[in-house]
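With one protein chain held back, the other chains of the complex are shown just where they sit.
A and B label the chains in the order they appear, each numbered from 1.
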Amino acid sequence: MLDFIQQLVSGIALGCVYGLIALGFVLIYKATEVVNFAQGDLMMLGGFFVFTFIGLMGLDYWLGFLFAVCAMAVFGMATERILIRPILGYPQFSIVMATIGLGYFLRSVAGMIWGTDDLKIETPFSTGVLKLGDLVIAHDKLSVIVATVILCAVLYAFFNYTRMGTAMRATSENMLAAYYMGIPVKRVVSLIWAISAAVAATAGVLLAPITFIHSNVGLALGLKAFPAAVLGGFGSIPGALIGGLIIGVIETLAGFYLPQGWKDVAPYVVLLIVLLVRPHGLFGPSMRKKV
Amino acid sequence: MRFVFKTDYDQDIRLLKHSGYWWSYGVLLAALIAFPYLVGSYLQSQIVFVFIYAIVGVALIILTGFTGQASLGHAAFLAIGAYTAGFLQSQGISFIVYFPAAAIITGAVGAMVGFPALRLSGIYLVIATIAFAFIVEEILARWESVTHGNEGMRVRTLDFLGQPVPRDGDAFYFLCLLVLVGSILLALNLLRSPTGRAFIAIRDSETAAKSMGIDLAGYKVKSFAISAALTGMAGVLFAHKMSFISPEMFTLLLSIEFIMVIIIGGAFGVHGAVLGAIFIVMVDPFLTALKDDVPVLGASLASSLGMSSEGSGKLRDTMSAIGSAAGLKGAIYGLIIMMFILFEPYGLYGRWLKVKLFFQLFPLYKKATFKRQKTYVKSERNR
Partner (left out) sequence: MSFFTVDSISLQFGGLKAVDKVSFSVEKGEIFTIIGPNGAGKTSIFNLISRLYDPTSGKLFFEGRDITEVPAHQIAKLGIARTFQNIELFENATMLANLLVGRHCHATTQLWQEILFLPSVRRAEKEHRRKVEEVIEFLDLQAYREKLIAGLPYGVRKVVEVARALCSEPKLILLDEPSSGLNVEETDDMSFWIRDIRTELGVTVLMVEHDMTLVNRVSDRVLALNYGKVLASGTPAEVQAHPDVIAAYLGA
């Protein structure tokens, strides 16, 4: 029984990691209906930034964290300006491919700049564990869980209760109409990319002690976080978190209880089954075309 | 400028619409037949890969370009075709049997993927095909009695009715050419008959297609099955060409490469598959050249322009360091995808049409003819 709970907890921690990356997917989709396949790679880049600031330049952890997040926000804006804005309105698949291309590019450039070794940074969460009875949770995992929950809550509130959040939702419904209603669409889109990249950077920094920093880490995690976002119903912030948790828990439990090989496949099997029953994920709105 | 007078409906149905077509395609075919006798074995081998990629490209154009169903799982179909061939061959079954068998099995799997696709669209379909590909990859790695797992599987030389067809030989080249021409004809035939039009109708408006009497479920499954079957055939050729197959050859990256084929070539016409395949396959030789030849060339150019030998030596080293940097291929792939989507959304075939039109209309060509209308994002939730 303790085994099970311990596995469940580490599944939840892993799920929060996926949820955190999935959150980035969902944000951009929610505001612009663009699916950013390079989200994992933005996270990877965030990790490398924080490595540069802390590991190479010797800054304080929190300062480096802040710098990395800001730098990524700027990077996100630049990406939107250069790559996404010219192709907004293209078929969705074209945009998906463009972001896949971006991911390729970032991965290999990061590999060229920072090398292909696993990099590591020292963080306040690297050591130490929280003990609850017999249950053990490492601080680094705890930090991920806490950060994910807080970010989800904050962004959910932002989308639903602030003027900017409403503007973003309007933009995603109909860009032209939003523009005519006086919403600065370009600024909204650029802002959402900045936020999303900042969230990715946060994920990258928090994951640095757990997964190490490597140019392929983004692809590997992104490919798990993406099903998480889909499972939750693309475009739902709580959905991203719950989808992430489901994927994380299933993966961990399958790795522990099922024969070898199931660990990586089980999340996808579950995803396919869910999509068969609910084609738009667990919390996605059902769509019907009006004629 | 040519003006074709139409006096018969047959003229619109015919594939070779006028004498110009006979000439250009005749010359192309003659060139392709003469090729193995003209070029070295390295280039010939590359062209065989072009053929294989082009077959997959045609398959993807049927599915994505015509029917509008995205797939990032075609590497899995290629794998199923390749492994079927490898396994059946090792059981002593003849090529005549296992080639169609691979097509049928892959087609059946494709139809099975098509069923869930009925209810999925857009991004949900993309992720479902990715999930499918992952599951196939894992099965290949685990089903050791058939696939030999991660160790991989040797594929013996193709044996055509007792006649060995070595993978570097001319006969293999012609076999691949034949399959490619066959799949192109298949795609073109579909396009001029009710099924192909039904695919296009589904792509452009599912509601209207339904009201026009098109059974969405049936045609989506058909499209998946045809596309998968063609990819399966390409898989058989791929297995023989590589002579060794293992699960890690058929990853998501390969599926992305296949999508690149149609993005680069242009997904709206079958020409795109071939042009895109040429481009993708030629990236590798280009990279090799970047590593070996370009630095030397650059250095000698620099020294002939009066640079000191020390300086040009340094230049050569820097250039070859960039050329051989790990992961350069990834960066170039990424750049190619982004550049094409940004600047050449209709692909190479689109560019070709523009150039052709420019000369046909010279000097009256207007740049705006192909200008994209500014479109605004509307929610797909209401679509």
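What we mean here is this: a residue touches a chain if its C-beta (ideal position, glycine included) is under 8 Å from a C-beta of that chain, and two chains touch if they have at least 3 such contacts.
Keep in mind that this is a model prediction, so the values were computed, not measured.
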Hidden-chain contact residue, picked from the options B:S24, B:S94 or B:N189
B:N189
Among B:A59, B:V179 or B:A201, exactly one should touch the missing chain; which is it?
B:A201
Going by the contact rule already stated, which one of B:K222, B:K241 or B:H271 would touch the omitted chain in the full complex?
B:K222
Omitted-chain contact residue, chosen from B:I214, B:V270 or B:L348
B:I214
Please identify, in ascending order, the residues of subunit B that touch the omitted chain?
9-10, 12-13, 186, 189-190, 192-198, 200-201, 203-205, 207-216, 222, 268
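One rule holds for everything that comes next: only the chains that are shown with their structure count from here on.
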So the centre of each chain is just the mean of its C-alpha atoms; given that, what is the distance between subunit A and subunit B in Å?
31
Which of the residues in subunit A end up touching subunit B in this complex?
32-33, 35, 83, 86-90, 92-98, 100-109, 111-112, 116, 172-176, 179, 215, 223, 226-227, 230, 234, 261, 264-265, 268-269, 271-272, 275-276, 279-281, 285, 287-291
Partner subunit A, residues of subunit B touching it in the complex
64, 70, 116, 119-124, 126-128, 130-132, 134-135, 138, 141-142, 206-207, 252, 256, 259-260, 263, 325-331, 333-338, 341-342, 345, 374-383
